[in-house]
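With one protein chain held back, the other chains of the complex are shown just where they sit.
Chains: A, B and C, in written order; residue numbering restarts at 1 for each.
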Amino acid sequence: MKVGFIGLGRMGSGMAANLLKAGHTVTVHNRTRERAEALVQAGARLATDVAHACRDADAVFSMLANDEAVREVVFGEGGVLAALPEGAVHVSSSTISVALAGELQAAHGEAGQGYVSAPVFGRPDAAAAGKLFVVAAGADDAVAKVAPLLEAIGQKTFGVSATPQAANLVKLSGNFLIASVIESLGEAMALAEKGGIDRHQYLDILTSTLFGAPIYKTYGALIAERKFQPAGFAAPLGQKDIRLVLAAAEALQVPLPLASLLRDRFLSLLAHGGEELDWSAIGDLPGRDAGLDTVTSAVSPGFLSTTRENAG
Amino acid sequence: MKVGFIGLGRMGSGMAANLLKAGHTVTVHNRTRERAEALVQAGARLATDVAHACRDADAVFSMLANDEAVREVVFGEGGVLAALPEGAVHVSSSTISVALAGELQAAHGEAGQGYVSAPVFGRPDAAAAGKLFVVAAGADDAVAKVAPLLEAIGQKTFGVSATPQAANLVKLSGNFLIASVIESLGEAMALAEKGGIDRHQYLDILTSTLFGAPIYKTYGALIAERKFQPAGFAAPLGQKDIRLVLAAAEALQVPLPLASLLRDRFLSLLAHGGEELDWSAIGDLPGRDAGLDTVTSAVSPGFLSTTRENAG
Amino acid sequence: MKVGFIGLGRMGSGMAANLLKAGHTVTVHNRTRERAEALVQAGARLATDVAHACRDADAVFSMLANDEAVREVVFGEGGVLAALPEGAVHVSSSTISVALAGELQAAHGEAGQGYVSAPVFGRPDAAAAGKLFVVAAGADDAVAKVAPLLEAIGQKTFGVSATPQAANLVKLSGNFLIASVIESLGEAMALAEKGGIDRHQYLDILTSTLFGAPIYKTYGALIAERKFQPAGFAAPLGQKDIRLVLAAAEALQVPLPLASLLRDRFLSLLAHGGEELDWSAIGDLPGRDAGLDTVTSAVSPGFLSTTRENAG
Partner (left out) sequence: MKVGFIGLGRMGSGMAANLLKAGHTVTVHNRTRERAEALVQAGARLATDVAHACRDADAVFSMLANDEAVREVVFGEGGVLAALPEGAVHVSSSTISVALAGELQAAHGEAGQGYVSAPVFGRPDAAAAGKLFVVAAGADDAVAKVAPLLEAIGQKTFGVSATPQAANLVKLSGNFLIASVIESLGEAMALAEKGGIDRHQYLDILTSTLFGAPIYKTYGALIAERKFQPAGFAAPLGQKDIRLVLAAAEALQVPLPLASLLRDRFLSLLAHGGEELDWSAIGDLPGRDAGLDTVTSAVSPGFLSTTRENAG
């Protein structure tokens, strides 16, 4: 198939590479051209602009940072909406709001184009290995048409609904669940530490017994070591996703007290200068609130000038 | 070794059986005698009372329902404190408060007896199979003395501290973490369901991807099916454990907002007549609050008398 | 002065009447014309459209329901922005978002017009009596120019800042404080009632002692009587204001856990069909969660079909 691919960040470049490997004709576009080079050497065509990536395509993927970027790429002048051929499908893999997914479906529908929400679970290494989990939703024919493409980028595709927004809701709620694990571990470790238990030993007990899942090991280690840099997934992205979860929940009239707690954690983290930290740094805040001498205690702007210098 | 064992519930009877299998001389006691019969047939001696189970013992285990039961068995007339020989060790495996563990250590210390807190992770089937995880804390010599006994009942022993309370804190915080999983799944499923996604399919996606741990599968299935009876671990026990977590956190001055949320969930569940439900029924409350027609919507005593009649 | 007035709801009509009484030349506009009649009889001119109300005006007030209405009236074709003379001032008294206030200031500034945020505290009767409290913010010269107008509508004007958004933040946070009173009273009354204390007697003690302020009497009585209809200020408006508070807090990176709790209360109320109830009905939810047989227990859509019929 002829496929356009817009957005070559750490996730998108891996996904595009796997589309190439599966034998598709892939035309890539990225705001900064350098990120496209490796793909071009692997056989991708380089689009001069968004419209070029859509021209003659059977489908075009977008994998971008947030609602604003997707809006611009789709609705902007020379955007996907204007350039994609009738009958072709826009596959949106970005983590965007449920509301925007609804707008995209409506707009593409009016334009005679197909629309599939296909967000993914997995980190950049899974994207590179074609081992993502893909959650796909959209009209049956549109999903069927892009199924071979989704197979190329992931180890499994979950079709959830004929309504595209459902896939976005699954993705967002998944990130909510991960953030919930971070919060719960942060509280438990603050309690254990103040109770005189070594954080690492505590984590070892948890992950050797009931909580052996990788997610507990990965995030538990970051919290136990208070090592929040470099950021695998930066705090502002976590904050954005929780905001989108709460926005979806508001539209559906679903109270989510735990999500509200996470919201406040992220705001406090960012208010203390934590925007470059990994999102797991919210797991440091329960310790701060308990009076422990934590990393996040030290990132307060009020203390930055003194403690940071002296830390060296 | 000569071992007394007090409390032959579903957990205790399995533990005592494994002590027997390991070749120890075990004298058992239970408030109701019937529960001891299988063990007696397997070679255990039947104690006439608590004191009898302690007499001449190298160690005595207690595995009881709550603080009150432990207090009575230990501090009551003819209790463990009075009957246990000097130098022998009381191994407390019950899920009790951190404060009571501290009292027990002090009292046994004054009496020249040893004290080890050794709560366990695992369900009755793991207890029967000798596959529990044991978290042990206490003075080094006391822990060393009972190490062969702990090995007999579990697949692994984690020694966490010379302070017995540390083991109880680990156990309680572990239950807090499980309840946190229940709450987060409950909120996510309420959101997904109101968003038009099938609960079972949603859970399948979660557990096939990021949340493959048994704990998500087990509790996720109960919440998705709204099947909270029969109770594997009853709501009042869950409420008790969260209360003990909060009590420990108060003593250590650790704010735990997520634990407070869980507390309110359990109180609401019990206020609506949920005391016979499994503790995972708190995962039904986010749906109730979102206006879904849930099991817990229907257990309100206020409704039972009126709407139920009228519903027919 | 020549003044336009757009939005003649229960608040706006009282405000416009007082501008007339103070001797100003007032041209009024409302989407539905009937609401303008009494004012016209009192001497107001009737505008044919928004632009007409702005023509030749020294200042134009807008008093509308929400951001969407204000956006349409200001930015729409023939809107305030296009029609207001250079140098004239737009006085926005609607309860709108902090973000929109910022947009309005920027847009009017570019158009050479003045902009003042002047939200008010007080109910329709205070508006009719010219007894509102006005919170005004904007450039000094703009505020000074409209000061006589603000004096005409209120008993006192508080000038808070040269930045218009500050006034909106004060207004929104004031509504947050009122909702907090409702929540706290709701929790306290649920506790008292389950403790066997008569709700009315309980409220009487509170308001006779520490909580004599009218706000406690007014809302306390509604909660004690569970009388949430007719709505003085409807639940969806309360939900909107808390949403705007949280949005402002997010932009300023301020965690507000109590506001988050209120958000969840409003969502639960609306999810149970409470959109026609007064916003004080969130004060009924603590009782519902405690298993009391409350009004909000009965508005669940799942039960509407049965309980409502049988209630008669």
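Just so it is clear, a contact is a pair of C-beta atoms (placed from the backbone, for glycine too) under 8 Å apart; a residue touches a chain by one contact, two chains touch by 3 or more.
Source: prediction; values computed, not measured.
Would you mind spotting which of C:D67, C:E103, C:E183 or C:D241 touches the chain that isn't drawn?
C:E183
Among C:V50, C:L64, C:I96 or C:V135, single out the residue that touches the unshown chain.
Considering the complete complex, C:V135 is the one touching the chain left out.
Quick one: which of B:G7, B:G174, B:P257 or B:G283 touches the chain that's been left out?
B:P257
Touching the hidden chain in the full complex, which residues of chain A are there? Just list them.
257, 264, 267-268, 271-273, 289-293, 297, 300-303, 306-307, 309-310
Going by the touch rule given at the top, which residues of chain B touch the chain that is not shown?
Within chain B, the residues that touch the unshown chain are 243, 249-250, 253-257, 260-261, 263-265, 267-268, 270-271.
I need the residue numbers on chain C that touch the omitted chain, in ascending order.
That gives, for chain C, the contact residues 98, 121, 133, 135, 156, 158, 160-161, 163, 165-166, 169-170, 173-174, 176-178, 180-181, 183-185, 187-188, 190-192, 194-197, 201-202, 204-206, 208-213, 215-216, 245, 248-249, 252-259, 261, 286, 289-291.
In this text, only the chains that are shown with their structure count from here on.
How big is the rotation, 0 to 180°, that puts the C-alpha atoms of chain A on those of chain C, in steps of 5?
The two chains, chain A and chain C, differ by a rotation of 180 degrees.
Any idea which two chains share the most contacting C-beta pairs?
Highest contact count among chain pairs: A-B.
Please work out the Cα centroid separation of chain A and chain C, and write it as a whole number of Å.
About 37 Å separates the centre of chain A from that of chain C.
Centroid of chain B to centroid of chain C, CA atoms only: how many Å?
Averaging C-alpha atoms per chain gives centres 51 Å apart.
Mind pulling the residue numbers of chain C that touch at least two other chains?
In chain C, residues 257, 264, 267-268, 271 touch at least two other chains, as defined above.
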